[in-house]
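Have a look at the structure below, then the notes.
Just one protein chain is left out here, and the rest sit where they should.
So that you can tell them apart, the chains are marked A, B and C in the order they are listed, and the count of residues begins at 1 in each.
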Amino acid sequence: MAENGARKIRLGMVGGGKGAFIGYVHRVASRIDGDYDLVAGALSSRPEVARESGKNLGLAEDRIYTSYEEMARAEAAREDGIEAVSIVTPNHMHFGPAKAFLEAGIHVICDKPITATLEDARKLLEIQPKNGAKFLLTHNYTGYPLVRQAREMVASGALGNIRVVQVEYPQDWLTEPVEQSGNAPGAEWRTDPSRSGAGGAIGDIGTHAYNLARFVTGLKTEAVAADLTAFVPDRKLDDNVHIMLRFEGGARGMLWASQVAPGNENGLQLRVYGDKGGLEWRQDNPNYMWFTEFGKPKQLLTRGGSISVPPAASMNIRIPSGHPEGYLEAFATLYSQFASVIRGDGAEYEALLPSMADGVEGMQFITASVQSSNNESRWTRLSEV
Amino acid sequence: MAENGARKIRLGMVGGGKGAFIGYVHRVASRIDGDYDLVAGALSSRPEVARESGKNLGLAEDRIYTSYEEMARAEAAREDGIEAVSIVTPNHMHFGPAKAFLEAGIHVICDKPITATLEDARKLLEIQPKNGAKFLLTHNYTGYPLVRQAREMVASGALGNIRVVQVEYPQDWLTEPVEQSGNAPGAEWRTDPSRSGAGGAIGDIGTHAYNLARFVTGLKTEAVAADLTAFVPDRKLDDNVHIMLRFEGGARGMLWASQVAPGNENGLQLRVYGDKGGLEWRQDNPNYMWFTEFGKPKQLLTRGGSISVPPAASMNIRIPSGHPEGYLEAFATLYSQFASVIRGDGAEYEALLPSMADGVEGMQFITASVQSSNNESRWTRLSEV
Amino acid sequence: MAENGARKIRLGMVGGGKGAFIGYVHRVASRIDGDYDLVAGALSSRPEVARESGKNLGLAEDRIYTSYEEMARAEAAREDGIEAVSIVTPNHMHFGPAKAFLEAGIHVICDKPITATLEDARKLLEIQPKNGAKFLLTHNYTGYPLVRQAREMVASGALGNIRVVQVEYPQDWLTEPVEQSGNAPGAEWRTDPSRSGAGGAIGDIGTHAYNLARFVTGLKTEAVAADLTAFVPDRKLDDNVHIMLRFEGGARGMLWASQVAPGNENGLQLRVYGDKGGLEWRQDNPNYMWFTEFGKPKQLLTRGGSISVPPAASMNIRIPSGHPEGYLEAFATLYSQFASVIRGDGAEYEALLPSMADGVEGMQFITASVQSSNNESRWTRLSEV
Partner (left out) sequence: MAENGARKIRLGMVGGGKGAFIGYVHRVASRIDGDYDLVAGALSSRPEVARESGKNLGLAEDRIYTSYEEMARAEAAREDGIEAVSIVTPNHMHFGPAKAFLEAGIHVICDKPITATLEDARKLLEIQPKNGAKFLLTHNYTGYPLVRQAREMVASGALGNIRVVQVEYPQDWLTEPVEQSGNAPGAEWRTDPSRSGAGGAIGDIGTHAYNLARFVTGLKTEAVAADLTAFVPDRKLDDNVHIMLRFEGGARGMLWASQVAPGNENGLQLRVYGDKGGLEWRQDNPNYMWFTEFGKPKQLLTRGGSISVPPAASMNIRIPSGHPEGYLEAFATLYSQFASVIRGDGAEYEALLPSMADGVEGMQFITASVQSSNNESRWTRLSEV
């Protein structure tokens, strides 16, 4: 595992003030491999929170901003200005900062989903980033070593022609109407169409599941038939997602995402079956993956351990097998490989790292699913929306 | 666990000659608790196989038949004639024997699905069994102690209002076109519409999954949206089943059944989530069940071990927890409790044991799913078919 | 799986009256494969219990005995007398019946440990069975298909030279002084030296663990260093067993048995490591076994499923993989294969089935361990005792 302390990238952050979960995650991810120095932030639109959060993180006073526009302008003007920025605000606040920083020539690391609407996502595609500024969408689950391994195994034909893709992402934290409690800001914006967009669970976690299936199988989606439900009284967005999938070439799939399934903390799971073999992986025990060659015993592949086929070159393994790596390390791999891209020595990662196009497809997936669900679960093509 | 050797029931069998899997299973199930004596059989339509199989099982020569009609007639006429018969032939050969024995006043134990067509199933309902002869459909998975426990927990409200039902039944034994090999008779008839009916995997295992979900939750099905696929070239019936389910009262579900999922031997699994808690059970490790009260740690309930709510009265536990019981014991529980019904001391089991009505509903499920799949996965009501 | 209903063996039973656990288990085991007919019994020394139990099992009145001596005499004299007898009494009541029936020319199936004392076990070896009557010791865990597979894999060299053997058998049912409650007869005699012998947990479950390790590895034991403890106040026999093992040829092992380990129902587990590979098996999920060839991924071998080396010929598989078999089936395999031995067509099983010599070695193991523990855990040879 490379360390490159000699050439750290100056990083800024939009959102992620005190108490925010995902901003904290991005910061840890930026530190693990030592590729970034956080030096500026518009961490909150509330000046006091912005200042307190910034000081606690060791930012210089003059680089603590309360507006991302100001930050983009000021940092672009500094000789030691930030080279990259992490956008960790709610969905509806992704588009504005992403545009501003890209047009200022600053690389953008953006949380998913890319925007709140498909329209915004498409507008983002039109932008002309200054100086070739790059974009990374943090579909972090693609950073797990064994997810990379799965992708390469499918690509190499180890499973044969893919027939069936079962992906699911059950959680339980929205089983009760916590968004009405007044003290769960994360639940509030996620269930609020004006901040989340037209999808609830489907946007928050369904896109992760969808992206994971796409990343591993490489299959192109033809159409979805969806049945979205809001089970909790007065909830405005779906909290349970049932989708059937049809892929080009004939493979079929199912996607289940739920935030009302008691006993499931963060149960993202992918199973892929072809005519020669099958793969099964769970995010909550991510250092292990089942591989079955049809007619032979199941094998337990381990991160960093014995793999019966060529290990994926793109796996980013920090410590030996049996010493578990987790969510933060997978997230850090995206940061670290994007740092290589920024430095100009990461060409091999460009195809792997989730891109703006992936973000647009994610929005197509959400949009088509919502349409299908509103239309008696009619099969709806992603290309129609 | 009761033993009642003093009052054994005289049993016959139709089908189940040498080499047949399910006939053997029925015989073991009939022996485990010592409630039956196998004394007659039409084990095969091929005289030689019938005779050899019968002798091996210790049947008297004059009670080895080659025709079920003859057997029904002859046994009904004997003073020591059989009291019950097990029908273990392929699907299209259920209706005839079931009718013959019921009309001869002999209790019928019939493998699932009840018939090859919904029409036949409905005709069976019309029959007037002589002397109140009873009928048992061997949806054997309902005999597992923890499945019974699950049913009673749902009924008692331990999960609250049910919202989501995820059931799946993946296998892999039809990944390749074994039915074309010439030496896999079980695969042959299961993929042959003239013997199986209109459903392949959906009839063979999908009905088990469907029945299990219905048995545990007690929810009534409103409609299905199905996408059935035959992945193996030249296969005439579906080998992969994707279905979305809508239940009365608003619960939603997904059902996946597959016979082309490498690495899955017999992976029947049920997960049920309500607004107060969740349950998860897998058939391949059936002595354990997860129960989560929302907001509390997951509990591992064990067959015969500690249960945090009243243990189900209907559990049939033979040996202490930690000493695994399996498939044959669950199957035997149906046999044993049906024996009580036959003897007249099993009133409490009548509502539990899978009935002719369950069989008809199973055929409605198959029929509606096939129709939906043929009709662009349109939501199709069971009551429409 | 063979069925041989045409030639059933007439069976009797000593012990196993109403409410007894292990007698019930033996009866089910005798029924599963249809090789035996239970026709006589001295099920209890209390006449009323004997009679009621016998009638319930369908025994003829004149074959319900209250004394095993009488039963041995009377049955040996009948033309249709029993051919075999199951002895399922507490340990101190094994020797008498075993001697009586063997000397009457009746085959003996005896629960473990073989006797309450090493002295008795050795006296049993001296007996001259009439007409070559055979003896089976029900170390039932050796009947599990994957235990047989493990044994053959070790023998075939798949693990290389065995270095380390870790075996354990934790339970929790004696965590509290239930034997003092007055309503736990099973706990009472197991903690009573006058009925159990000098060992508590070591005799009840330690011998099973020891036998399993010996059965699978084939290694001969050199010496033991033991630390036995009775944790529950006023308990007269050990309820926790710590033993280090040295085998001939240099392999080392550890054995842990406990009846005071909360959360463990019946956690028998064996792990064997050689210079080429390792095997791991747990009784509470017995249809699966881990096999690792050093340097390759772990494989999950399944009962009836894919096995990467030749499947053991001695596995007795009734139903397909994924359809779990359990404790009763493993137990039944001993009964069924002993039936073959009795009928004269089971020569291949003789080396596999636990024998009188295994019983004597089990008593040496108990005796040496108790001596070592009383002697500051000094290494004690089995051959010394």
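Here, a contact is a pair of C-beta atoms (placed from the backbone, for glycine too) under 8 Å apart; a residue touches a chain by one contact, two chains touch by 3 or more.
If you're wondering where the values come from, they're calculated on a predicted model, not measured in any experiment.
Although it is not drawn, the missing chain touches A, B, C when the whole complex is taken into account. Within the set C:47, C:263 or C:310, the residue that contacts the chain not displayed is C:263. The chain not shown here is touched by just one of C:184, C:254 or C:341, and that residue is C:254. Although one chain is not displayed, chain B still touches it through residues 291, 295-302, 305-308.
Chain A residues in contact with the hidden partner, per the touch definition given at the top, are 1, 3-8, 21, 24-25, 27-28, 31-34, 38, 55-59, 171, 264-267, 283-287, 302, 305, 318-329. If you put the missing chain back, the residues of chain C touching it would be 159, 163-164, 166, 168, 172, 175-176, 225, 227, 229, 231, 240, 242, 244, 246, 250, 252-254, 256, 258, 260-264, 271, 273-278, 280, 290-294, 298, 376-379.
Keep in mind that, in the parts below, only the chains that are shown with their structure count from here on.
Between the two copies, chain A and chain B, the Cα superposition rotates by 180°, quoted to the nearest 5. The geometric centre of chain A is 55 Å away from that of chain C, both derived from CA atoms.
A straight line joining the Cα centres of chain A and chain B is 43 Å long. Chain centres here are Cα averages; for chain B and chain C they lie 34 Å apart. Chain B has residues 264 in contact with two or more other chains.
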